[in-house]
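Take a look at the structure below.
With one protein chain withheld, the remaining protein chains of the complex are depicted in position.
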Amino acid sequence: MKNFLKSSLQFASLGLASALVLTGCASSTTTAEETSAAAPTEDITSEPITLSFMGPEAPETFVPVIEGFEALYPNISVNYEQIPFDQLATTIEQRIGSGDSSVDVYTVDQPWLAQYAAKGYLEDLSYLSDEAQAAMPEAMYDVNFYDGKMFAVSVWNSTQMMFYNKDMLDTAGIEYPSADPAERWTWEEIDAASQKIIDSGAAQYGYLLEQVIAYYQFQAIAESAGGGSGIVGDDMLSLDLTNEGWTKALTWYQDSFESGHQPTGVGGFDTGPMFSDKKLAFFVGGPWDIGIFGGNDVNWGVAPHPYFEGGEAVTPTGSWSWGMNPASENKAAAAEFLKYASINPEGNLKTTEALTIVPANAEAAAAYLPGLEGDPRAAGVANIMLYETQNTARTRPTTVGYVQFDSLFSAALEDIRNGTDISSRIADLTAAVDDAWMLFK
Amino acid sequence: MRLVRRTLSSKWLKTTFALGIALAFMLPIVWVFANSLRPGAETFTWLNPLSFQTLIPSSPNLDNYFALLETPLGRGIANSMWTTFLTLVFGLMMCSGAAYALSALEFRGRNLIFSIVIFSLLIPFDAIAIPLANIFKGIGLQDTVMGLILPGVANGMAIFLLRTFFLGIPKELVEAARIDGLSWFGVFFRIYLPLSRPALIGASLVLFLFQWHAYIWPLLIGTGESTLLGPIALANMKSQYAVDYGLVFAGSVVLSLIPLVLILVGQKHFVQSTTTSGIK
Partner (left out) sequence: MKNKELLPALGLFLAPALLALIGMRLIPAVQAFVESLLKTNVFSGDKTFVGFDNYISLADNPDFQNTLMVTLLFTLIVNPLQVVSALALSLLFVRKFPFSRLLRSLVIFPVAVPPAVSAVMWSAMYRPDGLLNSIFTSIGIPTQGFILDEKQALMSIIVMLSWIGVGYWMLFLLAGINDIPDEIYEAAKLDGAGYLRTTFSVTLPLLSRPLSFVLVATTISNFLVFAPVLILTKGGPNGSTSLLMHDIFIRAYSFGDIGRANAAVFILIGLMVVAVSLQFFLLRRGNEQ
């Protein structure tokens, strides 16, 4: 039955896609009727309903959006449960995977979506797809799709930018990088500037990538070098990390540590303090750093994320979506909550009240971004972020094997960062990932 | 005269030596404590170059500790104390009983059963946590205090420890009591338990640490109002994008204080102080 439905849906969407290409315009109502799963129709305004919502953030983060939703639906109350981030995947695996109905809505790190969708941990939300498409930038709409169906709604987005220490650049006699994306610096220019800065004694190191051993951060570098995302194949379960672009990116990466431009030893999110403690001049980080660096006494400015000379400008993107537990007993209410938190611009904006992060909803983002320039040091950041999310953002590849890949990739990057021979380490990585991916073959 | 002087100086030598060792052990903790008294952003600022400030903050404050009050850590600690207390009470009863049976009572199959106890010790708990959690959910123990403590009460290590000690209790005592008509129950309560204070305290330590430091298991069982435990509340303080080390370290200090106090108190009884003057 499942297979029959699947293939008929695929056939229908294929037919529709061809029709769209021919007519050149999207007929949204037709899409909804022919390919979406049915929306739940039960009445949710009469009886008291309790929704349970699970995620890794501190409870304060979601108080505004929950209160906003509860004001619209006074008979629904939302209970939020915080799970430590390190344990989130395990908890989802154990609770959702065992058909536990005690969770209605939960947060999904966007690269994990494919795996959860494939395992049946997410309810098909395709009936919301038209509304979602109208409300989100393209990347934030596409990222929730697996196998032609939409399985979650985007709530947050992210992008990356470069913070720089003006005083250090002054000491070394270097002009500030422009905040105009059209005049973006190259990595080659960053390296040259770093050498000058270190030589002049202005700082101990040159620059640092915030999530320095994470694929999230490195993908943009590999892509800018022309290497592609590294994950290839029809089933997206093969690795291609030895092409010219990847070799260039990895070599550049290792050299940056060997030359002392980037420091070794700090990882995770311990990297920010290196910039705040004035140990380096350039820091590639996310919107949350605007808030975090707002509290330091560094004379900083913001510029766009660098790229390789002759290559494409690519920036990391993607963040959290929210999805519905297929075993939920409150699907209609859960759907309304999801809609409020993502498709409704006011609701989506409320999810960003407690921390500095980009709302996924396009209207909410446009309203939110200018507010980031409260600190005069952040001048130009709204324009940078808007530009990147609409032009250079590249989401992580959609593969069911992302979790395994991400974990093994970080370990390899850390070793490469510490000087291990690149080609043998990549060969080991490829073998390890292939072995882990046997699970899916 | 010479003897006294030698004893005196060798005593202070030992003190100095022991002081050096104790300081080495305490160094990381002192550093963590010092960092709990200043803002998290300064955790790594005072390390290079090494200075007074590294271990002694220039303007210590209790801000981090006050901030803890606004986190669920307080509730987590209260829950941890309650679940650990229950684990201790039930665990001691269960484990000392089993250790007694495996040492005082002689029956066929005793060695086999003891091997089963040892074997259970070898099963990595975190490896069977997921299937066990599924079993517990199936019988309705999801998100309950009972679900939290059950795996902790039958502790192979505690049984092993107690049995080791019980084996040292002279058989003659038991035989004499049995001849006098004391039941096996009586032997346990009147002979074994009173003689076993150190071992019971040791077993309590084992049971206590298992439950107090539990992390994976409580997460799988559920983290509601009454089931959120200390270590999880502490882990929740690490947000995704930044770690406020000042806050986390303050929480760590608080979370370590309770086991510390118990260890210090228990240690006195566990290691009976010698009344002789250091012959050993």
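Here are a few things to note about the model shown:
Each chain gets a letter, A and B, in the order it is written, and its residues are counted from 1.
Note that in this section a residue touches a chain if its C-beta (ideal position, glycine included) is under 8 Å from a C-beta of that chain, and two chains touch if they have at least 3 such contacts.
Keep in mind that what you see is a predicted model, and the values were worked out from it rather than measured.
Touching the omitted chain from subunit B are residues 11-12, 14-15, 17-19, 21-23, 25-29, 31-32, 43-44, 47-50, 54, 94-95, 97-98, 100-102, 105-108, 113, 116-128, 130-132, 135, 150-151, 153-154, 156-157, 159-161, 164, 167-168, 183-185, 188, 198, 202, 205, 209, 212-213, 215, 230-231, 234-235, 245, 248, 252, 255-257, 259-260, 263-264, 267-268, 270-274, 276-280. Within the entire complex, the positions of subunit A that touch the omitted partner chain are 89-90, 93, 118-120, 263-266, 400, 403-404, 407, 410-411, 414-415, 418, 420, 425, 428, 431-432, 435-436, 438-440.
By definition in this document, only the chains that are shown with their structure count from here on.
Between the Cα centres of subunit A and subunit B there is a gap of 41 Å. The touching residues of subunit B, counted against subunit A in their complex, run 41, 43-45, 130, 133-134, 137, 142-143, 216, 219-220, 223-224, 232, 235-236, 238-243.
Subunit A contributes residues 56-58, 81-87, 90-91, 94, 98, 100, 102, 268-270, 272-273, 276-277, 286, 288, 292, 295-296, 355 to its touches with subunit B in the complex.
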